[in-house]
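First up is the structure itself, then whatever we jot down about it.
A single protein chain has been removed from this complex, and every other one stays in its place.
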Amino acid sequence: MGLEDKLLSSPSLWLCYYCGECSDTCPRDADPGAFMMAARRYAIRKYSWGKLASIFYGNPAASVAGFFFTTLTALLGVLLLRGSAIFSPVNLQQFFSFEIIHNVGLLLGAFVGLGALANLAIMAKQIGTGRRAEISPKKKLGVWFSTLVASVIRESLAQIGYLKCTNRNRYFAHMALFWGFLGMSVATMIDFLLGIGNVPLVPVPPQRVLGLASGIAFCCGATYYVYKRVRRDEQHVRFSHFTDWVFVLLLFLSGISGLLLTTTLYTNSNLAAYTLYAFHLVVVFDLIVLAPFTKFAHAIYRPLAIWVNEAAANISRLTGGTT
Amino acid sequence: MAKPVLVVGGGIAGIQAAVDLSEQGIKTYLVEKTPSIGGRMAQLDKTFPTLDCAACILTPKMVSASKNENIELLTYSEVQEVKGSTGDFHVKVLKKPRYVEIEKCLGCGECIVKCPVSVPSEFNLGMGKRKAIYWPFPQAVPLVSTIDTEHCLYFTKGVCKVCQKFCPTGAINFEQKPEEVELDVASIIVATGFQLQDPRKIPEYGYGTHANVYTSLEFERLVSSTGPTTGEIVRTSDKKHPNSIAFIQCVCSRDVRMNPNCSAFCCTASVKQAILAKEHLPGVDCTVFYMDLRAFGKGYQEFYDRARTEFAIRFVRGRPARIEEVPGTKNLTLTYEDTSEGRLKKTEVDMAVLAVGVKVNPIEPFTNVQLDEDGYIKLPNSYLDPVSTGVNGIFAAGVVAGAKDIPDSVTQASAAAMRASVLAVREKA
Partner (left out) sequence: MSEEPKVGVFVCHCGMNIAGTINVKEVIEYSMTLPHVVDAKEYIFMCSAPGQDLIKDSVKKSGLNRVVVAACSPSMHEPTFRRAVEEAGLNRYLLEMVNIREQSSWVHSDEKQKATEKTKDLIRMAVAKASLLEPLEDLRFGVQPASLILGGGVAGLRASLDLAERGYKVHLVEELPTLGGRAARLGKLAHVDMKGAEMVGSLIKAVVSNPNVTAHVNSEVTELDGSVGYFKANIKYKPRFVDAKCTLCGECFRVCPVEVPNEYEFGISKRRAIYLPFKEAYPPVAVIDSETCTRCGECVKVCEPHAIDLDEKGHDLEAIAGGVVLATGFSPYEPPEGEYGYGHSKKVLTLFQLERLLDEDGPTGGELKLEGSTPRTLAFIMCVGSLGTTKNAHQYCSRMCCASALKNILTIKDRYPEVEIYTIYKDMRTYGRGDERLYERAAERLVKFIMFEAPPTVNVKSDNLEVRVHDATLQEDLLIPADAVVLAVGMSPSQSLPKVRSVVKVGCSAEGFLREAHLKLRPVEAPADGIYLAGSVTSPKNIVESVMAGSASAAKAAALFGKEEIRIEPMIAQVTEEICSGCAICIAMCPYGAISRKQKDEKRVAEVDKALCKACGACVAACPSGAMQQAGFKDIQMMAQIAALTEKRGA
């Protein structure tokens, strides 16, 4: 009906936690929760730079192909570029050069980072067209900055909003997943910066503790998400788009494979270790490459939406104007 | 001589059917489970869109029904069992004991004045009181007292009997027993009507917990000159007049959680109530929150237009999400979306009236008569034959066959009487 702009310019899509209460309560069975979720999938397609997201979301065949292609690339990369598999002790660095990982990682990081920025720019522009000049960042820069700090801390890091859900488990699961992911990233970053190749198993270095603890938290979170989607016992998991499964399974598999991998290091199970390692590399590669095209994208869209919403409200309150 | 016909339910539909049959000279039994005929209509103050007072147009029909020699009223009675088939039904009816003999009771009311026990009145939906010996309302037909054994001191504690002492004709009989009668009839008309749904099914509206949230029927009693406040619209919490009233439509109607159907009359009924509120309290602010305003009958749209223009009643399209109580004042805060502005709003009002949807009364003894999933009687051939149930010889009229307003109930009742009369005349008594 020609109202696409109106839909995409609304940050409200991203304020929704999909608690599903709206759908549970709706007297007309209109399922607004599912609509919001579908709208978010639509927005991810539209905010994404280039055509890939659209294809990925729109066409299961194309997305399976894309997934297959990514996985194949990673697998080939691992198989072709690997080193030798020493039997004792397990030497991951030797099996697959950390340097390659670091280089590929930096490339991917750049790719994803640029992609994320591009997408954010598209989203910001969309919101801008819908919201007119009242909330133009040119005015009230101070408010924008203070809101950024406040909203990011409150919502993105502490995720206070999630506490309001009737089902508290979602808050804990998401925190575990989110912080677990961050923790593992930080741990890996430390390893990278210290230029450590093969990290000694004992004494257990602090970043390994961080990494392990984060990994366990991450796996708990991921397991919860898979479990919920299988059980389908609440509104928000009653329907799973295949992109939902892709995301959740990739998270789960990356977490589990990482944890199991670490275990095999201590138990010195070489075959398991190298297999898991290869598997882990492929899965993580998939996860990062496919990030902008899956639900993962909410990680950037939500903060922006919250930021814009809060800033607009603050500006409106200050100017006493109508928003 | 035609064979008699049985009409079950003494609301306006049942009364109309009985009167029509009796006008044809056909003997009619009118069975009503409460002590008086009149049904829901007797609880109304005024009817839309003419604003006739309901009692004015109903009570003469009630008197007609009681006086007509062809109608036998069996009030405070219930159908127990239905056997037989078209032209030849055998119906067992239980006449519950009132403990007052109908032939002797003058309707003088002394027993009621003297009775020491006061309990909430069902007719006034718990907002007023009645005695343990009572008439449901002062224009009850028949005007015969009934003793409520659950509260009567004699039946609960074995004492008192003051009513018997003061009764001038000795009509009180504590030994009265239930009486079972068997009726042989050619056809049956089921017109057992409805109650309102329980708005506690929507806890976010606060009915039952917030003092100033009422159902439409409760508000109707408040506005009635025969009601617990003789027509003064006052709040339960502080007995003050409200300065603002919110009318909320489609409560327990058009709702997949308990009743997906539309209840047909509530839109225009709420418009009427808002107009009455304005007439009683000229300065009051009235707002009707609706989804669609179904003023579909003759004169209803014009009535709705008058409400907007002449009475300055506001109409907001948006079903409120919740009603919260303001501590202290006991006012109510409504959260709603004004769909014409697309914005979420909150407003504070002194009183909220929920237009609660229809819940059909069950028709237990009629085991053959099929109901649809919402409890309404199925009319298998509704186009050609809009009163026939699936059972030959049993007809339906009024809300039991689908939510409808008074003119449609009365029309369907006459239609049912017509069909029933053909069977009655065919089978000679």
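In this document, chain identifiers A and B correspond to the written order of the chains, with residue numbering beginning at 1 in each.
Quick note on the criterion: a contact is a pair of C-beta atoms (placed from the backbone, for glycine too) under 8 Å apart; a residue touches a chain by one contact, two chains touch by 3 or more.
Bear in mind the structure is a predicted one, so any value in this text is a computation, not a measurement.
Engineer: In the whole complex, not just what's shown, which of B:Phe219, B:Tyr300 or B:Phe366 touches the removed chain?
Structural biologist: Selected residue, touching the omitted chain: B:Tyr300.
Engineer: Of the residues B:Thr209, B:Ser225, B:Thr329 or B:Asn392, I need the one that contacts the missing chain.
Structural biologist: Candidates B:Thr209, B:Ser225, B:Thr329 or B:Asn392; residue touching the omitted chain: B:Ser225.
Engineer: For subunit B, which residues touch the unseen chain?
Structural biologist: Where subunit B meets the chain not shown: residues 12, 16, 20, 23-25, 45-47, 49-50, 52-53, 55-63, 66, 107, 138-139, 141, 143, 224-226, 231, 254, 260-262, 264, 292-302, 305, 317, 339-342, 376, 382-387, 401-403, 406-408, 410-419, 421-422, 425.
Engineer: Just checking the interface: what residues of subunit A touch the absent partner chain?
Structural biologist: 1-3, 6, 28-29
To be clear about the criterion, only the chains that are shown with their structure count from here on.
Engineer: Using mean CA coordinates as chain centres, what's the gap between subunit A and subunit B in Å?
Structural biologist: 59
Engineer: Looking at the complex, which residues from subunit A come into contact with subunit B?
Structural biologist: Answer in residue numbers: 25-29.
Engineer: Tell me, which parts of subunit B touch subunit A in their complex?
Structural biologist: 204, 250, 254-257, 319
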